[in-house]
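One chain of protein is taken out of this complex; the other chains stay put.
Up next is chain A:
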Amino acid sequence: MTTPDGQQNAAAASGDTALGENASEGTGGYDGEAATLSTALEARTAFSGDRSAVSVGEYFQAYRNRIRGGDLGALPALAGLVVLVVVFAALRWSTFTSASNFANLLTQAASITVLAMGVGFVLLLGEIDLSAGVIGGVGASISAQLIDKQGMPWWVTVIIAVAVGLAMGVLTGFLVTIVGIPSFVVTLAFFLAWQGVLLAIASEGGSIPDTNPVIFGLTHSSVSLLWSWVIVIAAIVVWAAYVAVTAQRRARQGLAQPPLTVQLLKVGGVGLLAVLATAALSINRALIGKPDQGIPWIVPIVGVLLVIWTFVQSRTQFGRFVYAVGGNKEAARRAGIRVPRIIIACFVISSGMAVFSGIIEGSRIGSVTASSGTGNQLLFAVAAAVIGGTSLFGGRGKARDAIIGGLVIALIPNGLGLITDSSVWTYIITGAVLLLAASVDAITRRRRASSGR
């Protein structure tokens, strides 16, 4: 600060009282001004929400206020998830709650979830990527073709496919930022154009079998029982330790945070669900022959992606820039953020993740065809992100939204498939759920805007 010494000290001294527990005593005022009634009142409220010790009661009070103010977070999606599970369990108890159906559900959700995580970055900007599904198809066909025809190691083909996806993302980002074409139009054009490329690779009507045991195994084989439990327990312990250590550090620095009990309850709750899920997946799913049990491989892989992207979004400067550009592009520009770079990077992330998603879907189906990723895949992924709580207006959303929304999207056909052979209701209900989620988004957004002023 450029303040003369005396003033700075005075400010620091009264600043301390204002931030401390006894904020109401900090009425000494600045610059020798006499304390007035209004400054006394203000001093009491100053940073009152930032005290390091917040009781559980106060926390829930603040949480209620946030929800009233339109900050619902994952609440609606979680409620929807619970409703769907209860309804399907009630209607088809034996089949819906079977271990094999549960494992099915997870593998069905995986590719949409991964696609939604990547597209989520573009949605955070308030842009759209309609080409991601087809890019996934192109990536998957490249990988499958290189394995099938060239006999390349699977991991080399994955690297090549992802590299192609990244390049496609750069191209999209370039056209959106430098040339200035709306992302809707650019990605619609690529949605069509890349289908031609996919057709050229997969050849008309042809299908490339997924012959690689590793890639096929992503969605068809499971982590051994022992390792399943080791992974789950270790993940919960590491998470709890991280929460506790972070809480301690923030407390030492005098910073506000949710009470540790609440945080640990959250870890405990999610942990308990994970343990129950692992228990369910420990049941043998094979009807005859070799036992089929443990967590499907794809689940821990999606978990790792979730951790990586959550970290990028919430802990890195790049993540902060993405939210800033999505919130107010002009403010971001004036803050010195190189907005075009951020936009290009998000399209690159979207395309890269799309290739992973395409490979996962190829693994689940067992082959890649000229129509892979050209159907509703992308629309489902966007729906998943929105249902999970990502705003189509930009600036709001998290990687975890893709998980919650992806599960909802996968649950609908999974549950209805056990009730009827017809897809009629699957489409109608999925559309209705998306509309509901988008309405929640639009309404809470209005609410947030009006609750401030």
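To be clear about the criterion, a residue touches a chain if its C-beta (ideal position, glycine included) is under 8 Å from a C-beta of that chain, and two chains touch if they have at least 3 such contacts; residues count from 1.
Definition applied: contacts and distances are computed from a predicted model.
Of the names listed as "MHYT domain-containing protein", "Sugar ABC transporter ATP-binding protein", "Cytochrome c553" or "Glycerol-3-phosphate dehydrogenase subunit C", the one that matches the UniProt record for the absent chain is "Sugar ABC transporter ATP-binding protein". Across the entire complex, the residue among A:G73, A:G327 or A:P340 in touch with the chain not shown is A:G327. Take chain A: the residues that touch the chain left off the picture are 1-4, 7-8, 11-12, 14-15, 18-19, 30-31, 39, 42-43, 45-50, 69, 71, 249-250, 253-256, 315-317, 320-321, 323-324, 326-328, 330-337, 395-396, 448-449, 451-453.
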